[in-house]
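Every protein chain of the complex appears in place save one, which is left out.
Moving on, here comes chain A:
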Amino acid sequence: MLLITCPWCGPRDEIEFTCGGEAHRARPQDPAATDDAAFADFLFMRTNPKGLQRERWCHSQGCRRWFNLERSTITHEITRIYKMGEQPEASADATSPARQGGQP
């Protein structure tokens, strides 16, 4: 069970939250001009790193706000929590730098 610090409400139990998957995935600017393979990649494929991953979480049973969280997929250690629209530097051992340059 994780103890997650909501940027607004402070530390709360994991059961109050919903995980929204990998963060900072940029939707193609012009989907109509994007070929099927590229759009399928955006739609279905995820980085799935072994290590630090940035994810969207929603405090769904609390303030119902979305925020970003950086978590180790190996240890579940939470290394960073930041609000939507923010894009802090990657932690030293982040494993998916390519993904983190995208738009939120």
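Here is the rule we use: contacts are C-beta pairs under 8 Å (C-beta built on N, C-alpha and C of every residue); 3 or more make two chains touch, one makes a residue touch a chain; residues count from 1.
Rule of thumb we're sticking to: contacts and distances are computed from a predicted model.
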item	value
Protein name as given in UniProt for the chain not displayed, "Sarcosine oxidase subunit gamma", "Putative DNA modification/repair radical SAM protein", "Gfo/Idh/MocA family oxidoreductase" or "Carbohydrate ABC transporter permease"	"Sarcosine oxidase subunit gamma"
Residues from chain A at the interface with the omitted partner, ascending	8-13, 15-16, 61-65
